[in-house]
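Heads up: the structure comes next, in structure tokens.
Complex shown without one protein chain; remaining protein chains in place.
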Amino acid sequence: MNAGDVTAILPLAATWGLAFLVILVDVIVPGRDRLASGIATLGALVVMGITAAVATQVPQQAFGGAYVLDQLTVLLDLLFLSIAVLTLLYAPDYLRPRRLPLAEFSATLLFAISGAMLVSAARDLLVLFLGLELLVLPGYLLAGFAKRDGLSTEGAIKYFLLGSFSSAVFLFGLAYVWGVTGTTNVSGVSSALQAVAAGHPLSPGLAMGLAFLMSGVAFKVAAVPFHYWTPDAYQGSPTPVTGYLSVGPKVAAFALILRLFVGALAPVKADWVAAVVILAALTMTLGNLVALTQTNVKRMLAYSSIAHTGYILVGLAAYAGAAPGSEAEARGLQGILIYAVAYTFMNLGAFAVVAALQRRPGVTSDLQTFAGLGRRAPLAGLLMTLFLISLTGIPPTAGFFAKAYVILAAIQAGGIVAWLAVLAVLNAAAAAFYYLRVVVYMYMREAPEAAPPVARGFELQAGLAIAAVATIVIGLFPNSLIAIAEAAAKALL
Amino acid sequence: MSHSLDAYLILSALLFCVGMFGFLARRNAIAMLMSIELMLNAVNLTIVAFGAFVPALTVHASAIALMVISVAAGEATVGLAIVIAIFRNRRTPLVDEYDRMRE
Amino acid sequence: MSNQLLVLALLALPLAGFALTAAFGRLLMPRAWLIAVPAVILAWAVGMVLVYRTLSGQLGDGFAFTLYTWIPAGSFRVDVNFAVDNLTAALLIVVTTIGMLVHVYSIGYMAHDPGKWRFFAYLNFFMFSMLLLVLAGNYLLLFMAWELVGLSSYLLIGFWYQRRSAALAAKKAFLVNRVGDVGFSIGIWALWTTVGSLNFSDVFRVIPEKLAAGQLQPWMVTGIVLLLFCGAVGKSAQFPLHVWLPDAMEGPTPVSALIHAATMVNAGVYMVARSSPLFSLSSSAMVVVAAIGIFTALLAASIAFTQTDIKRVLAYSTLSQLGYMFAALGVGAYAAAIFHLMTHGFFKGLLFLDSGSVIHGVHDEQDMNRMGGLWRKMPITHATMLVGSLAIAGIPPLAGFFSKDEILGASFRNGFYVVWLIGVVVAGMTAFYMFRLMGKTFYGPSHVDPDVHPHEAPPSMTVPLILLAIPAALLGLAIGWPPEAGLVHRWLDPIFAPAEQTLGLHPEAFQVFGIDGVLVLVSVTLATAGLIVAVRLFGVRLPGRDVEPRPTIVEAGTARLRPLYVASYHKWWFDDVYHGLFFVIGGAVAQGAWWFDSHIIDGVVNGVGAVTTLAGRELRRIQTGRVQNYALGIALGLLVMAAGFLVATTR
Partner (left out) sequence: MSNALAGATVPALGWSWGDLLFLVLSGTMLAAALTVVVNRDIIRSGLAMIVAFAALAGIYVLLGAPLVAAAQVLIYIGAISVLVLFAIMLTQTKVGPIRLVFHHQAWAGAAAAVVLAAILIGVITGTDWPDAVAHQAHTATDALARLLFSDYVLPLEVVSVLLLAAVVGGVFLAKRDEPQGEER
């Protein structure tokens, strides 16, 4: 390890340090929840500052090329840290009334985020796997964090068992690819495959490796038919955790896809594009259709997040389906990144409103809970409407812009992928039905007599404001985001 | 036979499939967890086998296998913690009785 | 003020009004209109300056400017840009004037509503969206405004959400529009990828070039144009997406007047007119537009015959008149379509506000069977509504006569004889159902609830009525005279000249003593005939002499034409069929997907279970374990994936 390594790894190391600090604070002054979560929140902001500061010195490699700090890493790190900050802002109003400790929550969340950051920076198969595990293991714990709540632990065990199963599958695929290519280094794998892919069919071993990797990754992004864990894990988890789960691991899994499939497996992309197209088509269609039948908002949002996975996969399909070096290839990658950013803010925002509604323990996330919210708490209603409009994909919100971007990339890629774009448009139209239902409940139903109070803590409101501003600004002024995404995609190509 | 990479890979594939069968068939959460451990062991066997037969991978194989073993330990810790937590709630380790969420 | 500043002010005023009213409206109660109405009046003034500058020719072909680059991604570049030309100006006249009058009218109409601050906020937001729609200089911005007007329309229809029907109608409007918007958005994306820009000027330049160069097949242009038209069909409520507009009458009446008669529903007409350089490239698409337009005109008129809800009659008449406009667009009479859009905006806005005044006067009763004899109680409302009815019936020299006859004349001269024929018949039907409405409402014996004492509306409502009656009466004469060569043609012909050139149309002078005169005579005769029949059946009050209604003849007539009557009364069962199609079948598909998602694995499993049961095991009562189901599903996915990769990649 040398000085260069230290700068490159600074954001990650700082996150770890922050997690240690939070644990330490909890050990020294136990029970001071506010202090611990405050430190975590402010610390995450500081780490964002550090990340922005080291962003001027990209690209940098560390640990013999296993870890890279480039534009992509910086963008994703900042995104993951924002997820951490927002989740930490949303959590207190939900966890405190349920007497769940914020200190452990903050530390576990930070560990998970550090895993996501590691995934976004890894240029080595083993480090990718370890980052993935560092991401998901704390995730299982967070899902079961409301340990006295049967639903939470039930969701956690399902998530854990299926997640570990898929990790084993993924690792198995990784082992085969490693055995075939003889290196764990991403660029090494890529150049080894370059030789393999030149006109020859794949060896069965490599094909099997790809199949296992694709299945493992499809599980992590919750693509149909590997999505089964999502609704239960989302519904059962404490709502702020659900918000985190719906964006953190998902975006991290797409980071994994970018590093692994785009970084290492690009030479054989003609061999896996079909799988992506099928997964995308299945995922958005089934996610949307099933979301139509849900009456629990958290569960509905879970299925909707599956549908959004489908849209992001459209971006991946555009990349994979486009000719190497073409503009559509780059646009597809940018689409993934832009969609991930837009989706993060709008989806976290929506879950934050749900969490605010569930301030009092025992309040469910049933649609009925939302009745009359538009009048009961006009601001919360307005924000929820904004997030839902964005999720639907109505301009000028972030959601519309992101959807437009991936769809355009897909049309530009042409061929079968262009038809995927048409399917995406149809699906986006169908999505209005179930998002709108929530708006109908908020504005066109009377609130029940004894409506539970809506949380309005300072942190929550600040977090909601951030998400709302991001949702609007990305929709109205996407210029800088596009520029960042272009730079990040260039780092990959 | 003991000098053939195929033999070790097949052995590991069989172990993987046995683990998968256990995961799909058992009702007990801990039994499922054990099945996952078997699958991870199968992967490790694959890695070490590649290392033994491909000279360039030899040392790396052991290093990777050690990492995987450690990850498996972490996974077991988390899994058992969750099992114990849910056992406090439900008083049964049988996973298929955890079905309060459906649809 | 510079022109750019004017445009920005025009947008900023209602937006600021919305923001302030939304934030502080509750504090302003009971005078919640204190910000919203002045904002719109100011916007009207700004708009008029802009209109004057444009139409007086000071700006040449108009002007365009870019605020900033919205999406700066290489070939996906889209600006936030605005374009103002004579077409924009024509729309601005309608939108700002009627918008302003409706705002003023709403002060009185909504005086007693406890939630009116929301109403004014939404109304301002609608004005912003509609102005953005008209001013937008590219398709994406237009689409954004398109969705925003849809959203504000949704909020306003459902304003009285306590009525379940209002909430349902709001949802229906939004969702039906969504169907059209799918086509519209696909069309826009297709344009984007073919042209690389969405600016109107670029699109209209590049598409004909590419078509001429053979880079674009004619069927592709037809496809794109028809996809765009899908959006217009939804927003302007044309067959087969017309079902939402009558239901939208659940909203407060000012909303019906402003959004669902005078402005938003015209967005489709405006969009097609704006895209005339594209539409004119595909004659088959033009035929589709004309056919859908004239069919809607006929269909809606036939339904309006038998409806008893005063606002619904007007809603169907709106559909019918919009149908005329699309027919005009389809036959290539673009200027006539916009002319009719303008006159219709005024007289239909007037009619709706009149109906609101009536409803207000008889205490929220909308059923015409429970009205009658109101002319004595509500003289101003009656007089202005009579003007509006004569205008829509096409009686010279009121506004509707000029615009409608231009449409009919153009269809005939451009060779669309069927369109002309149906159009003339519909003109007669229009006169009939409008005077049926007048008769049932204002003349004959009163059927009003004896406890209700009808009264004239307050000045804040009657003044807008009078102000609207003036253009409804005179606008045709003012800008439509002489026929085919009036001001409106001087304004709009340059805009549509390229499209007409593509179509090979040569504007000819209007021949008073030639074919044109005959055509006018025919349509006016039919309209007068319809009017007279209606008057004989439902009564009228002429100076000095009352014609009494003859309900017995009406009953005898309906009895004889029973099947037609029933069909018309039930709106040709479109709602029921759609309910079946969308909600029952769509719901079934969704349920099916859900079932597939949650049961298919169980199904496989239970099949296996059944086999083992046959083997003698007692398995019936064993609970399904969900995790293993999920796991099995994932394992099967893994198997399929593995097999697929093996088969597909290793050959």
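Going by the order they are written in, the chains are A, B and C; count residues from 1 in each one.
Quick note on the criterion: a residue touches a chain if its C-beta (ideal position, glycine included) is under 8 Å from a C-beta of that chain, and two chains touch if they have at least 3 such contacts.
Keep in mind it's a predicted model, so treat the numbers as computed, not measured.
Shown chains touched by the hidden one, complex as a whole: A, B, C.
From the options C:Leu5, C:Leu521, C:Val566 or C:Ala643, the residue with contact to the chain not on display is C:Ala643.
Even with one chain removed from view, subunit A keeps its contact list with that chain: residues 1, 9, 16, 19, 23, 31, 33, 62-64, 66-67, 99, 101, 104, 107-108, 111-112, 114-115, 118, 126-127, 130-131, 133-134, 137-138, 141-142, 144-145, 147-148, 179-180, 182, 203-208. The chain not shown here touches subunit B at positions 1-3, 5-11, 13-28, 30-31, 33-35, 37-38, 41, 44-45, 48-56, 58-63, 65-67, 69-78, 80-85, 87-88, 91-94, 96.
Across the interface with the omitted chain, subunit C contributes residues 604-605, 608-609, 611-612, 617-619, 622, 625, 628-629, 631-632, 635-636, 638-639, 642-643, 646.
FYI, only the chains that are shown with their structure count from here on.
Of the two chain pairs examined here, A-B and A-C, it is A-C that is joined by more C-beta pairs in contact. Subunit B and subunit C have Cα centroids lying 62 Å from one another.
Per-chain CA centroids place subunit A at a distance of 26 Å from subunit B. Subunit A and subunit C have CA centres that are 40 Å apart. Each of the following residues of subunit A touches two or more other chains: 157-158, 161, 165, 169, 232, 293. Shown for subunit C are the residues in touch with two or more other chains, namely 594, 626-627, 631. Against subunit B, in their complex, subunit A makes its touches with residues 126, 129-130, 133, 137, 140-141, 144, 147-151, 153-158, 160-161, 164-165, 167-169, 171-172, 175-176, 178-179, 182, 184, 231-232, 235-236, 293-294, 299. Contacts from subunit C toward subunit A in the complex involve residues 68-76, 140, 143-144, 147-148, 151, 155, 158, 161-162, 166-167, 170-171, 174-175, 178-179, 181-182, 185-186, 189-190, 192-193, 587, 589-594, 596-597, 626-627, 629-631, 633-634, 636-638, 641-642, 644-646, 648-651. Considering their complex, residues 157-158, 161-162, 165-166, 169, 201-204, 207-208, 210-212, 214-215, 218-219, 225-226, 228-229, 232, 268, 271-272, 274-275, 285-286, 289-290, 292-293, 327, 331, 334, 389, 394-396, 400-401, 404-405, 407-408, 411-412, 421-422, 425-426, 429, 432-433, 436, 440, 443-446, 476-479, 482-483, 486 of subunit A touch subunit C.
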